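Below is one structure, written out as structure tokens, with a few remarks after it.
Shown here: the complex without one of its protein chains, the others still in place.
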Amino acid sequence: MNLELALRMCEAAMRQARREGALISVAVVDEGGHLVAFQRMDGAQIAGPALAPGKAYTAVAHRMPTADLARLARPGGELYGLAAGDRYVCLGGGIPLAEPRPGRGVMGAVGVSGGTVPQDVACAEAAAALWEGE
Amino acid sequence: MNLELALRMCEAAMRQARREGALISVAVVDEGGHLVAFQRMDGAQIAGPALAPGKAYTAVAHRMPTADLARLARPGGELYGLAAGDRYVCLGGGIPLAEPRPGRGVMGAVGVSGGTVPQDVACAEAAAALWEGE
Amino acid sequence: MNLELALRMCEAAMRQARREGALISVAVVDEGGHLVAFQRMDGAQIAGPALAPGKAYTAVAHRMPTADLARLARPGGELYGLAAGDRYVCLGGGIPLAEPRPGRGVMGAVGVSGGTVPQDVACAEAAAALWEGE
Partner (left out) sequence: MNLELALRMCEAAMRQARREGALISVAVVDEGGHLVAFQRMDGAQIAGPALAPGKAYTAVAHRMPTADLARLARPGGELYGLAAGDRYVCLGGGIPLAEPRPGRGVMGAVGVSGGTVPQDVACAEAAAALWEGE
């Protein structure tokens, strides 16, 4: 991960948010789950600074989209109970960013919060697409 | 938000609590989710100092009544997993207070805890009605 | 501790603050260190909701004024290291409220934050004087 790319991912997420009519916060973290860039759109809710980095951290920590984790963390799911963790946000909108070569682990993640969950996912996917295209 | 209004909102919530036969804590926070006023009725449980400000903070952070959030955060709901956050209280009884002019965001919130959830909601609504009447 | 008395203590602290030309937050807690009443004057800093209850809690927890604790918690002092605790605020402005009969422990505390430390102490003392006069 580098800052220049992280900033372009923030831009991509916010561009999608404007298409969706959503006001979002977007966070990009590195392979350690540590914040590289964060941006909150004017008027976006103050939950964003907590949830967007949390989704990105969670996506790195578990190496899967938080939308998938949300399903696994439901009652009856394999990871039920995970949602109790302090820094974990098991809600759709966090997407891990894989290393180009297969089988090499996760290089970071993007997390989006502020819209509906489907909107957050769409914005995070727009940012992740930019990573995939590199 | 100002202290004089916040105190009158506390009064209104406790007046409703007496009607309900409930012993409550009530918190009023500003647009940043920071406490302006808090009052705990004699005999009300010590969970109140944690839950009432938490409900108010959550209502500001997500710009919706925590009763709505509670529904969304249930297993199977869109926001299941949201309750993970440290300061989040996704239980009915937190109500955001909107700016008078439309489309201008949230100016604070009231949070009530100590009764049943419907009682807490009724008390918070009594306080919010006072805000709406300003 | 009861709410009616706690509210009068808040009033007394704020009256003193106006004399001092300070903008404060004031918190009153019970013998368990749990918040009974909190008020933040208009324009007072947002550190108050964290520090005023923290000072009051600390004063109950250690059964001494936080100004005394501040001295003991200095490097070389008997309680050096105490200041690291999460909820502890070892700064002047927290005053324990003793049971009327001697040797019977602490019934609560008042904590003030927002002015200089001497101003905070003066405001907390004004509130505590009201307790002593009961």
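As written, the chains take the letters A, B and C, and residue 1 is the first residue of each chain.
Simple rule for what comes next: a contact is a pair of C-beta atoms (placed from the backbone, for glycine too) under 8 Å apart; a residue touches a chain by one contact, two chains touch by 3 or more.
Note that the structure is predicted; figures quoted are calculated from it, not measured.
Considering the full assembly, C:89 is the residue among C:37, C:89 or C:123 that touches the omitted chain. By the touch definition given at the top, chain C reaches the unshown chain through residues 43, 45-47, 50-51, 54, 69-70, 73-75, 83-86, 88-91, 116-117. Although one chain is hidden here, its contacts on chain B can still be listed: residues 30-34. Taking the whole complex into account, chain A touches the unshown chain at residues 2-3, 6-7, 25, 30, 32, 34-42, 46, 49, 53.
One rule holds in what follows: only the chains that are shown with their structure count from here on.
Per-chain Cα centroids separate chain B from chain C by 25 Å.
Among the residues of chain C, none is in touch with two or more other chains.
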